[in-house]
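Removed: one protein chain of the complex. Kept in place: all other protein chains.
Coming up: chain A.
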Amino acid sequence: MASGAGSKIAVYSLSDLKNTTDDALPNYLNSLKFKQSHYLSDVRLALGYSAVAIAGGTFYFDYTLGFEKTKGYTLWAVILYFILNSVFTYWIWAVERGTVYVGEWRGTQVKLQSHVKKHTPVYDLAVQYKPPKASSKAGSEWKRVETSAPFNTWFSADGAFVAKRFQQWLATEIPVIGQADPASAGKASNESSSVDVQLNALRATELAGLDAAAHGDKSKKSNKKGRSPR
């Protein structure tokens, strides 16, 4: 599931679509030599596990010493636990806000947040990036790009994740990624008209590869074959 490749998902499950896509993002960016920062999730894990540790300690002392001896401490443990738990929730809802990737590429800092509206199979991606100071004269400021695409841009009809299509979409839509992976960015703009043909071909040939799409007549034939059972 984490690799995004190989396994197929249920295409009508929005959370499957989103999770597979979210998991594929760091893999792709890290392969482009982006340096991922785990600061957000590390803080979240630290908050959560400290709360759990407090509850564990409370359980242990309550179990071994009994209620009467420990109730003075239990009161403070309960208060501290729920403070930590609230900060944990705040961190997820207000700080992380669906962040799937934080990292840096050649001095450009990037932060990607993904979101899916209920019952809408469209992947919304908000990208914030800050170029290094030297390169931009207007000073180094955070820029924000919002983009979205339907999941069937990179999922085939039978639920296979087509990493190449996803990477092309990212590289075309997001300038930093486009710089880091010019090959994908260029490819997408050249072949954008043939997306449907390519995907249909992919379905029919069971992901034999994008090469099959190069032959137009072949893809049309297999397209019919692929659709007939439905």
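Here is the rule we go by: a residue touches a chain if its C-beta (ideal position, glycine included) is under 8 Å from a C-beta of that chain, and two chains touch if they have at least 3 such contacts; residues count from 1.
Criterion: contacts and distances are computed from a predicted model.
Look at the chain that isn't drawn here: its UniProt entry, checked against "pyruvate dehydrogenase (acetyl-transferring)", "Putative lipoate-protein ligase A", "Signal peptidase complex catalytic subunit SEC11" or "Mediator of RNA polymerase II transcription subunit 8", names it "Signal peptidase complex catalytic subunit SEC11". Touch with the chain omitted from the figure is made, among A:29, A:51 or A:171, by A:51. Contact with the chain not shown here comes from a single listed residue; of A:85, A:113, A:128 or A:148, that residue is A:85.
Check A:15, A:31 or A:120 against the missing chain and you find that the one touching it is A:15. The set of chain A residues touching the chain not shown comprises 1-3, 7, 15, 19, 38, 41-42, 44-45, 48-49, 51-52, 55-56, 58-59, 62, 66-68, 71, 74-75, 77-78, 81-82, 85, 88.
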